[in-house]
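The other protein chains are all here in position, but one chain of the complex has been omitted.
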Amino acid sequence: MYQPMSLQTSSMPAPSLGQRYRDVRALSMAIAAPLSAEDQNVQSMPDASPIKWHLAHTTWFFETMILSREPGYEPFDARFDAIFNSYYLGLGTPFTRAHRGLLTRPSATEVKAYRAHVDAAMEKMLPHAGPERRTLTTLGLNHEQQHQELMLTDIKHAFFHNPLLPAYRPASPEAMDATPALDWIEHKGGLAKSGYDGKDFAFDNESPRHDVLLRPFKLAARLITNGEYSAFIEDGGYARSDLWLSDGWALAQREGWKAPLYWLEDGQHFTLNGVRPINAGEPVAHVSFFEAAAYAAWAGKRLPTEFEWEVIAEAHPTAGQFLDLDHLHPRAANGETRMLGDAWAWTRSSYDPYPGFQPFDGKLAEYNGKFMVSQLVLRGGSCVTPADHIRTTYRNFFPPSARWQFSGIRLAEDIL
Amino acid sequence: MYQPMSLQTSSMPAPSLGQRYRDVRALSMAIAAPLSAEDQNVQSMPDASPIKWHLAHTTWFFETMILSREPGYEPFDARFDAIFNSYYLGLGTPFTRAHRGLLTRPSATEVKAYRAHVDAAMEKMLPHAGPERRTLTTLGLNHEQQHQELMLTDIKHAFFHNPLLPAYRPASPEAMDATPALDWIEHKGGLAKSGYDGKDFAFDNESPRHDVLLRPFKLAARLITNGEYSAFIEDGGYARSDLWLSDGWALAQREGWKAPLYWLEDGQHFTLNGVRPINAGEPVAHVSFFEAAAYAAWAGKRLPTEFEWEVIAEAHPTAGQFLDLDHLHPRAANGETRMLGDAWAWTRSSYDPYPGFQPFDGKLAEYNGKFMVSQLVLRGGSCVTPADHIRTTYRNFFPPSARWQFSGIRLAEDIL
Amino acid sequence: MYQPMSLQTSSMPAPSLGQRYRDVRALSMAIAAPLSAEDQNVQSMPDASPIKWHLAHTTWFFETMILSREPGYEPFDARFDAIFNSYYLGLGTPFTRAHRGLLTRPSATEVKAYRAHVDAAMEKMLPHAGPERRTLTTLGLNHEQQHQELMLTDIKHAFFHNPLLPAYRPASPEAMDATPALDWIEHKGGLAKSGYDGKDFAFDNESPRHDVLLRPFKLAARLITNGEYSAFIEDGGYARSDLWLSDGWALAQREGWKAPLYWLEDGQHFTLNGVRPINAGEPVAHVSFFEAAAYAAWAGKRLPTEFEWEVIAEAHPTAGQFLDLDHLHPRAANGETRMLGDAWAWTRSSYDPYPGFQPFDGKLAEYNGKFMVSQLVLRGGSCVTPADHIRTTYRNFFPPSARWQFSGIRLAEDIL
Partner (left out) sequence: MYQPMSLQTSSMPAPSLGQRYRDVRALSMAIAAPLSAEDQNVQSMPDASPIKWHLAHTTWFFETMILSREPGYEPFDARFDAIFNSYYLGLGTPFTRAHRGLLTRPSATEVKAYRAHVDAAMEKMLPHAGPERRTLTTLGLNHEQQHQELMLTDIKHAFFHNPLLPAYRPASPEAMDATPALDWIEHKGGLAKSGYDGKDFAFDNESPRHDVLLRPFKLAARLITNGEYSAFIEDGGYARSDLWLSDGWALAQREGWKAPLYWLEDGQHFTLNGVRPINAGEPVAHVSFFEAAAYAAWAGKRLPTEFEWEVIAEAHPTAGQFLDLDHLHPRAANGETRMLGDAWAWTRSSYDPYPGFQPFDGKLAEYNGKFMVSQLVLRGGSCVTPADHIRTTYRNFFPPSARWQFSGIRLAEDIL
């Protein structure tokens, strides 16, 4: 399996884990830095959370899952359990998800102090931590990285609902890219492996590594571009019910979808750098699974299964933009093979448990397993995923209606 | 593959298809016979349809898919396209699903005349029909059989919402069965086959027949009983969030679920034969996928995949109640292996297309494929499925929240 | 006060009340006669009820309010309390209003038998009845007359939702009327009387008769016509927010209102006689209070208060169509003064209690008083109001959004 960065976690010596802790925690603060206290408090829909809540919840995770069992640890504020628990029913009744934006208190300043309090306790604990605490710490850091991506997609969604369309961060203009030809990577089918069994960290939903059976297929070497997607729109793609899944068609009619989320009139779209011209060569993003599937039907192809995606990605671990490159938007592949980064690829695979799946132990059993229904798997990471967070075995998942993530399209086709 | 009755369809000589047409069409009228015109018009939720609408829609199917192309055929009433098209967007805008109960006109008498009109034209056409019409006729009959099952589940749902709790048909009391021990059937895993490739009729979603990879497992030889399910309830199964999928827990709280749909106080439940004592030995029915999965978690087992179910059913094609036995309720297995009938088994498989799936041609492309998202596969048929309609390869599908079908629970377990 | 027919109730000799009982009860059955059992069961919105439910509920009213206290009376079916109580919380929990259409049982035939059972008991009781029972019987008959009007407006609403647009009863075509000039009746203002204090029956909400203070005003001698209302539409009345109350504008935008309910394309509208050309000279009906108020603003006038309406109606008790004339649609006034009939006039008066208002006693306290908020008063009766049911003091009331009644517009203006 490919990992774009060496993941140095529970098998690492203590100092390194401490450094990694500091790095991940610092990145969260850096993401929040361009935002005012007001910006950090806003919640634009129940699926999105305020930046401040992300900062506090990831801190609560370390406090609850690790520090609460340390002798002598004093919680920063015992009342935070009632507001920063996300969905762990085993730990009490979580605060109503849709109301997170009402939590003006604690303030951004107090949340910063909360982070410092927990960081100090973690720094004190880590040099002496045994394997379990080190594993939990690694999990907490991966958890925080998941929220780093959400911080950026959530603030993008919130800013889009402000008629002033503020930019998260200004950017210099770029040259427009042309849409390059689409290359394909072939696979002859047969038995293959899927899932993680390495020594570093992976989520429970990526295991056990198991055999999968593939038919001969080919997979696109890059994501579909804005230019290609525009051809679908211009050909009436949003008006042809025969291309759509039934639920998707009903939703698109009800919501009046005519283009990806964030596309404006006159060839512009809204980005984390404000309103910019749509670049034909960049990967299309912010489409739902329904739009991805309709596009594939229009193109005479299909979406890949998550296993088809994974075997090709293991063989071609080639990456585009991640969060670390700080571009905050997908970039054109310019003829290269790109399996990771830029935008998540919707797969045709429902988010089901792998055969023999076992959830994490104890409180953490709720982490992934309880969401394994009515969602689709996405693969590959995006331009706002931390580079050392992604793996070729990594399974992201969202309902088929979700559009606010950097979710794009990669095509597949049977070889007959 | 097993079929409990010989399916004699497109490969049969003409007279036999004509007889089958008459038999299927007569059964629909027989199902409606105990019901008044009012009963036949009622719609208790958007997912259910009035009996009269079922009678008319299945007739419209023959008229639109076959007769409309016959030279000289005169439609019974050209306006019926606007009200009896279910979901074929390629054939015009269907009438709002939730409003079918508002169609007091045409009357039950007029719908009977509509059926007679179409039946006469079909009887005239069939002796001269070539392969395509014969195949379409067979499809139309299988389509009507699907609606026969729905007629019974839909009227059951409607009657349940009447405080008078009327019986579809009275029944004599029965002795109570005890809950027998649960036997298991083992399978050693490896490559196996799934899907239909016989010469008789099957739906597009059952093909192509393809290889599947199984791990060693065992499957329960019968469905879970009311008695076994009661133990789950008594152990607080509806109050333990750790057993439930997240969406299921939220729904159960919102709707106040405490037992299967149709269970009343004091050990009684509502059946098509009216209110009767719950029989501990009978298979439990009218549970959602969420309840089935929670039960399996509580029992320390899991639900089978649809492929696990299928390979065991091919090897053990043993059946309980179907519609033809006219009992209208699941019956106790009494120690026998029962893979088909009584109640559909929820599987842990999302309703995804088989590799290489191709929908039916033309107008009929909308039949199955466009529903392949956000649903789970059920297998095996129920006490209200026509016996000659079911196959071991047959894939039924419903959203995980659905409870008004005769849907039950069959457990599986890994062999380690 | 004017009453278009002599109301002969509690002060009458026994035989006359018996005859009136028979007449009113027979009219309800006559209204249901053109309708099939299916038609009688349908419910097109929570505000409307099935015809069969109206027939049963009005019968339940006599049974519960009068016969239940008669020694030896045997209820027809004790379970009917659970389904035919409308809104009397003091008598138990009423069946969910929106679910009345699910009551396919008891059948239309059984409801007919229920009516016969109660009628027989009432006929036996009435010759010996004292004042209280006679008063309650009169109330029950007025109650049933209110439901007679609703039977016709409710079936009209249901048929309108069937794409076949069935006619309640066919009608011969009529000549088109021109829109005549609008005459006005002046009043010099000052102290006047409002409310009922006669010896016959009136509802509690019409009393006590009390002084009201009026300013000089004039009132239109007839209702606004379809022709006049069309001028409002053509002048952009549905697109000019300045003419509308805030709630009305929001509702009209949300629902896409462009014309009165039941108006179709091409100058046609749906009536109880099926689809017919809109007659410019007929009073406009099926407008909400919001549309009536917007029309008045557009015309540079205002809606009258209920007291202005009443004092003019007492002085000019002139009537158009009532149910007894069996035309089932408003008719043109042709230059005559018409204060009663054809269509109810929305007034600018909120439905508040009169000073000193006392509700009926006991169980009947819930009859009117508990609805005295968030509704507007309508006056005058309509083409489907029984003629001997209306009075100049009669107060009808509906929320400002209601359109399915025969509700129209009568203008007023200050005299300065």
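First chain written, first letter: the chains are A, B and C, and each begins at residue 1.
By our rule, a contact is a pair of C-beta atoms (placed from the backbone, for glycine too) under 8 Å apart; a residue touches a chain by one contact, two chains touch by 3 or more.
Not measured: the values here are computed from a predicted model.
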Left-out chain, listing which of the shown chains it touches: A, C
Residue among A:Arg79, A:Lys124 or A:Lys258 that touches the chain left out of view: A:Arg79
Residue among A:Leu17, A:Ile31, A:Ala108 or A:Val377 that touches the chain left out of view: A:Ala108
Positions on subunit A contacted by the hidden chain, ascending: 36-42, 44, 52, 79, 82-83, 95, 99, 101-108, 158-159, 161-164, 166
Subunit C, residues in touch with the chain not shown (by the definition above): 87, 89-90, 191, 210-213, 215, 241-242, 244-249, 289, 293, 348-350, 352-353, 355-356, 365-366, 370-374, 376, 399-400, 414
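Everything that follows uses one rule, which is that only the chains that are shown with their structure count from here on.
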Smallest number of contact steps required from subunit B to reach subunit C: 1
Chain at maximum distance from subunit C, centres defined as averaged CA atoms: A
Whole-Å separation of chain centres (CA-atom averages), subunit B against subunit C: 47
Where subunit A and subunit C are represented by their mean Cα positions, the distance between them in whole Å: 59
Sites on subunit A at which at least two other chains make contact: none
